[in-house]
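Working notes, beginning with the structure itself.
Apart from one protein chain that is not included, each protein chain of the complex appears where it belongs.
Order as written gives the chain letters A, B and C; numbering starts at 1 within each chain.
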Amino acid sequence: MSETETVQGPGIQPLEGEPVARVIVAGATGLTGALAARLLWRHPRLELVAATSRSDAGRRLDELYPRHGVPVTLSELRLDGAPEADAALVALPHGAAAPLVAELRARGVRVVDLSADFRLRDLETYERWYAPHPAAELLETAVYGLTELNRERLRDADLVANPGCYPTAALLALAPLAEAGLCGDVVVDAKSGVSGAGRGAVDFLEIAENFKPYKVDGHRHSPELAQELRELGAAGAVTFVPHLLPIDQGLLASCYVTLAQETGADELRALYEARYAGEPFVELVPAPPGVRDVRDSNVARVHVALDEASGRVLAFCAIDNLWKGASGQALQNLNAMLGLPEGEGLR
Amino acid sequence: MSETETVQGPGIQPLEGEPVARVIVAGATGLTGALAARLLWRHPRLELVAATSRSDAGRRLDELYPRHGVPVTLSELRLDGAPEADAALVALPHGAAAPLVAELRARGVRVVDLSADFRLRDLETYERWYAPHPAAELLETAVYGLTELNRERLRDADLVANPGCYPTAALLALAPLAEAGLCGDVVVDAKSGVSGAGRGAVDFLEIAENFKPYKVDGHRHSPELAQELRELGAAGAVTFVPHLLPIDQGLLASCYVTLAQETGADELRALYEARYAGEPFVELVPAPPGVRDVRDSNVARVHVALDEASGRVLAFCAIDNLWKGASGQALQNLNAMLGLPEGEGLR
Amino acid sequence: MSETETVQGPGIQPLEGEPVARVIVAGATGLTGALAARLLWRHPRLELVAATSRSDAGRRLDELYPRHGVPVTLSELRLDGAPEADAALVALPHGAAAPLVAELRARGVRVVDLSADFRLRDLETYERWYAPHPAAELLETAVYGLTELNRERLRDADLVANPGCYPTAALLALAPLAEAGLCGDVVVDAKSGVSGAGRGAVDFLEIAENFKPYKVDGHRHSPELAQELRELGAAGAVTFVPHLLPIDQGLLASCYVTLAQETGADELRALYEARYAGEPFVELVPAPPGVRDVRDSNVARVHVALDEASGRVLAFCAIDNLWKGASGQALQNLNAMLGLPEGEGLR
Partner (left out) sequence: MSETETVQGPGIQPLEGEPVARVIVAGATGLTGALAARLLWRHPRLELVAATSRSDAGRRLDELYPRHGVPVTLSELRLDGAPEADAALVALPHGAAAPLVAELRARGVRVVDLSADFRLRDLETYERWYAPHPAAELLETAVYGLTELNRERLRDADLVANPGCYPTAALLALAPLAEAGLCGDVVVDAKSGVSGAGRGAVDFLEIAENFKPYKVDGHRHSPELAQELRELGAAGAVTFVPHLLPIDQGLLASCYVTLAQETGADELRALYEARYAGEPFVELVPAPPGVRDVRDSNVARVHVALDEASGRVLAFCAIDNLWKGASGQALQNLNAMLGLPEGEGLR
């Protein structure tokens, strides 16, 4: 897993001077792992030392993902070797991620885990929604990596649980309300493009010209969203329903909130403006966002309005599920952990 | 506007015996008017005596809409002539529809109006959302033509206000709850294909690969939905937000309801089953419907579930916005007015 | 495989009087088999006596294909039983079709085979492109079922090889030229929607927002097209390249022909008009057709023009690959075999 083995081809990585850290991407052939590798490959301050894959070791990443243009040969993941990595982005399925994370942590490697394995702080909840936890002892050390909410704690974190795509969008839409104690009952009607399900997961004929809800009896992002809303101070009932859009990338969360106390439209806007002032990746917009506005970017576009008829707050957040909803946020978190500007390598 | 003028081409209309009624379609070059003409053209018991268009008189309808295959020449609308029509489907824009409807009614022609002009029973509400009403005196005679809700009154109606596409889907999702007194606060998150906006309304580049909410500060279907929910007995606050899907046809309403009194999941299902038993165009389905399941059909697919976490009812309804959401329902209403089986010409 | 076993549910098949023939659909769970079952189910003169499926026997067809609305229970295919069928539409994969066709023929059942097994008259060619032929003895009895070309021979045929979707479109575009001895070298650049590949064949993320050629080193429809062009009298070199469109249904063949002798644009049009006059399913159109014009219909739209710059003929044909390119044409052939009007059940 040395650089000479894994990094080949037309060019070497365009670094500016000595890298701040040497980074592994584990599971680089899934959609999120491949994007993480691309972002690291172009990152001016971080060195991509290995991109691993069980199924495709030996193949070039740019053969699998021509658009990403990463001329790196995929390698088997071997921890008992050289790699001298400082950090890792782990993009394996839940269940498979935790044991690797544990090994990496044991060797002192700092980890951003893109799976669900360390998102739920309550073991019982995890095991009810997923499976027996392979590394439960690490749960309490993990920081929930919604960067905008936990920035302070990321700096010292050794293990960051990268949030799910749906909770990312919903929490960014709701955080200002929740933090201000205004968030009562909530309905989150969320819609995602097909890439949220991963490669090979959806037959073209099943979703082309179609649109439908799914997992209405309980999606795994539901307890994650509830946990974080509680953490922010929201106490109301939360309903979350995901829908599948006939597009590849893009996610919109439409949130309907009963206010815990009466608040005017101007106050609401002021609250959101104050909360997100200076945020590099949250844009407060005056009209409801479309998912295409944020495609292939780490930006979250948020719009808030008051529904006069019902008194409810309408809060919308559009993200690219692969970027801010997965790999982009993972890199934003890694930047924060390493003391780099959060936007480094993400523009 | 006699048949010999307007109906030409390769074939004559395939009627079974004497027609039950002679029917005009006014405004046959819009999406809904053209579909109405197609449905009438193939209707075994009704005769399409004229399809009118201001802009395209003289052209053949099958030139404008090859897929519909209606070999009829469009004519100017002239009321002072022959047409001997018994009924009319009026598919003009709101504001333009009402004066024509008034004239048709004055001549004794029974009308299904697809515009919004006679949907709101309260004149003030109409004029706040639309414009001064050109034929307010007719408002009280109009029957709201959501067939499944007002079947009895349709039989004797002379003027039927065909519902909006969004209210149609939302009301079919919510009616069993509302009628049973169970419907508390409601959020309706609705999504429609582009044909809901009409021809030429949406630039391809604006919506391809995109998805977004629109009119979040108030869509005109909002007061219509509220009016009918009240009529059914629902008293809670109603929030309605439409979104635009990157497909042509199809509409899904996702409804989130706070129950007015506790009700179990089994009870809910039983309630819906009882309510829709025998309905020719409402299908209660065990999993959430996709809009493609009902494309090019007059069927509404409804799914109901209880969200255990929040206690809310989740009710979904998928329709084809051009069929059950417009022209299909118009014909269903016309069948009901004429004492024909509701499904005649709609299979 | 009696009707009482297989046909259940809300309704019985809407036949007008005694059926002309009792028909089996073998392989009714693929896209083409399911559409064939739907067309037969609504056919006023033919009775669908069984829809068979190895994998889904016991399930209802309208559960698998809600839009088709065929309330029939799928059955195992058993030939040693009752079925008393007069004809069969066989929609199995190539290789699997031939043995069943042989058995059906042995029992006197007339067959339209939708697979490739009986399209190539030359055994060696078949075996080079496909595999050893399981029923080569039947090859010479098969009639190539491009209805418009072989109508006369269909009346007495017992085994009809339903053409491939690409050859159907290309041959309809080229037949008038070929029959008139005008067809020299030909390039066929063809484009098909994803349903041409069958259910589950194409990952959404592979083709959404994409477009690409495939099998440029030889598609199996290539020898079929060449065989039939030769049969019609064309002697030039034929190049055929298929491309995959990011839509579900629809196929366009763009054909570029070097004229065997100089011919004017008017002559060309006259030739095509004469050739296709009276054809129920071929529409000669004055502008190039779009695939959507013919969606969900058995119509082939053909446009011919002369490219002044090069002297080449441009001939385009748009079809729905599932209808005229497969099941619609199969039924058109069956109608022809049984002496019924070709359009029966296809409007």
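The definition used in the following text is that a contact is a pair of C-beta atoms (placed from the backbone, for glycine too) under 8 Å apart; a residue touches a chain by one contact, two chains touch by 3 or more.
All values derive from a computational prediction rather than experimental measurement.
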Hidden-chain contact residue, picked from the options A:17, A:66, A:108 or A:339: A:66
Touching residue (missing chain; options C:238, C:268 or C:302): C:238
On chain C, residues whose C-beta touches the chain left out of the figure: 185, 187, 189, 191, 209-214, 216-218, 222, 226, 237-239, 241, 243, 245-250, 252, 254, 256, 258, 288-292, 295, 303, 305, 307-312, 314, 316, 318
Touching residues (missing chain, whole complex) on chain B: 31, 194-195, 199-209, 246-248
Footprint left on chain A by the chain that the document does not show: 66-67, 69, 209, 292-297, 301
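The working rule: only the chains that are shown with their structure count from here on.
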Distance-maximising chain from chain B - centres being C-alpha averages: A
Whole-Å gap between the CA centroids of chain A and chain B: 41
Distance between the centres, which are taken as Cα means, of chain C and chain B, whole angstrom: 36
Chain centre separation in whole Å, for chain C relative to chain A (CA means): 47
Of all residues in chain A, the ones touching two or more other chains: 209, 246-248
